[in-house]
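Excluded from the complex is one protein chain; the other protein chains are retained at their positions.
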Amino acid sequence: MGPVSPLLETVNLEKWFGGLRAVHSVDFRLERGEIRAIIGPNGAGKTTFVSMICGRIPPTSGRVIFKGREITRVPAHARVGLGIAYTFQLVSIFRNLTVYENVALAVQRRLVRHSLDAIKDNPRALTAEVEGALAEVEFSPPDDRPAGTLAHGHQRLLEVAMALALHPELLILDEPTQGLAPEEIAGLGALIRRITGNVTVLLIEHNMEVVLGLSQRVTVMNWGDIIAEGTPQEIEANPEVQRVYLGQ
Amino acid sequence: MSFTGHLFLGLLEGGVSGLVIALTAMGLSLVFGVMRIVNVAHGEFFMLGAVFAWYFSSLTGSFYPALVAAPISVALVALLADRFILRPIRYAPEPTIVATIGLLYILQQLVLTFYGPYARPVAAPIYFRVDFPWFGYSGYKLVVAALAALLLAALWLVVTRTRLGLYMRATQQDREIAQAFGVPTERVYAAAFALGAVLAAIAGVLIVPVQQAHYLMGLDALLLSFMAVIIGGVGSLTGTLVAALFIGLIDGVMSVFFTPTLAKIVASLLVAFVLVLKPMGLFGEDRL
Partner (left out) sequence: MTVRVQSGEGAALAHANRLVWGVHLAVAALLLLLQFVLPPFHHGMLARIMVLASYAIGYNLLLGYTGLMSLGHAMFFAAGMYGTGLTVYYLGFGALPAIVTGLLASIAVALVIGWITLRTTGVSFLIVTMMFAQAFFLATLYFNRITGGDQGLVLAGRLPPLHLGPLTLNLAQPGVKYNVALVVFTACVLLGLWLVRSPAGRVLVAIRENEERARLIGYNTFHYKWLTLTISGAVSGLAGSTYTLLFSYLGSSFASILYSIYPLLWTLVGGVGTIIGPLVGATMMTYVVDITSGYTTAYLIVVGAALVILIMRFPQGIMGAVRARWPQWVP
């Protein structure tokens, strides 16, 4: 038999906004179980690129292949069902709902197969799963205040808990450490290391310490192109990367 | 009368009503463009123009004082509405629609109370006939068309050549930046709303010798201006003008050959589908 297909692959993936080419014909492969970081200066097209993977933004051309199946035209909500979860660069949660309701919404999505079946429900199983998801990220909500009133770091943790409650195979984190305190960053790093094995992680990150300490491979983007890819050590040593990014 | 005659009549009527629709629609387009609000009561300003025209011309016995006094009165009504209804709700999109629906009923029912359910005519200030090979045509209607065209040109000058126009364009681009550069945006809003109302009112005054004044006449004016603004693309005064002329011509030709109800059904569906299929045309800027 041929080589095992990667978890995720993009072929000539390209995005134009009006006359502006945000992502240039990108070929990309991600193996199962990896922790991959995407780095690059602001405006390099990182968020646009991962948004096309999770389905938030349709590509102008090119293909997205997940688990050997083409998903280029699969809508975002259905990609979640296939195993892709995404957390936003700016925390996106249901701010007026409680922590419990936020996580319950993610759990409920996994417990039911079809939208109309959501009418059937099992409150006990739901509660147990919500508690499990919060325990996994080691977060105990202070009370049942609206989630929007939590501290920023807790909101971020909640969003990660929601994503993990979906039991994804691919977890895309868009700048997860942004705005977090150093100890919170360490906690998040430990969490990411803990979940790999079941989950492949693709993260966009600016904090080089996190990138170098966490990821097995690093992809560097600049002006919509991938300009380098390799182990963190190779990337650190790459003169072009130093020029456009590290050495600025 | 021959088919060509009917068609020519349709085109002529359509051209005249297209220019009148354009005046009304420009007011709506201006208000949406500058203030980002949909004024559902816009048709009532048209109606008020017509009713005030009847009032002032029967008071003075002449049409000309009404031509000035009616739009000024309507401007005052608009300023009051802006100050006491729209500004307090901060021009928020959905609440503004609900509030202007309320304003629509208040104005319409006040007119019903004080003016009554009648359709009253006003004598045209000038009367002459223009003879075409198939029929004679009211010269006043042609004067109305010419006046409407002149006013549209004047509006264009106001928007492009005056300080008020500059302020309005700046506010349309970005309200906060305009404010930071010293543009008195509250007064610009009030001025835009009043100017929009005045345009509708003038259209109402001009049309009253042809159509008679009635308290329900605002609804059709509203629908037609909505169509012009939506099809023409909001914020674009040129687009509104072209669309209004187009709608006037289509409406003129269709109402010669079809019943008005059927024409209105087609028009409503057209507006709905344009909005669904080309949302960027109208409210797109706010969406993305």
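Each chain gets a letter, A and B, in the order it is written, and its residues are counted from 1.
The definition used in the following text is that a contact is a pair of C-beta atoms (placed from the backbone, for glycine too) under 8 Å apart; a residue touches a chain by one contact, two chains touch by 3 or more.
Keep in mind it's a predicted model, so treat the numbers as computed, not measured.
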Residue among A:V112, A:A186, A:L212 or A:I227 touching the omitted chain: A:V112
Identified contact with the non-displayed chain, of B:L79, B:L110 or B:V143: B:L110
Residue, one of B:G15, B:P65 or B:P95, that touches the chain absent here: B:P95
Where the unshown chain meets chain B, residue by residue: 38, 85, 88-89, 92-95, 97-99, 101-110, 112-113, 117, 223, 226, 230, 259, 261-262, 264-265, 268-269, 271-272, 275-276, 279, 282-283, 286-287
Chain A, residues in touch with the chain not shown (by the definition above): 54, 56, 75-78, 80-81, 85-86, 88, 92-98, 100-101, 104-106, 108-110, 112, 115-116, 118-121, 123, 127, 130-131, 134-135, 140-141, 143-144, 146, 162-163, 166
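Note that only the chains that are shown with their structure count from here on.
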Chain centre separation in whole Å, for chain B relative to chain A (CA means): 51
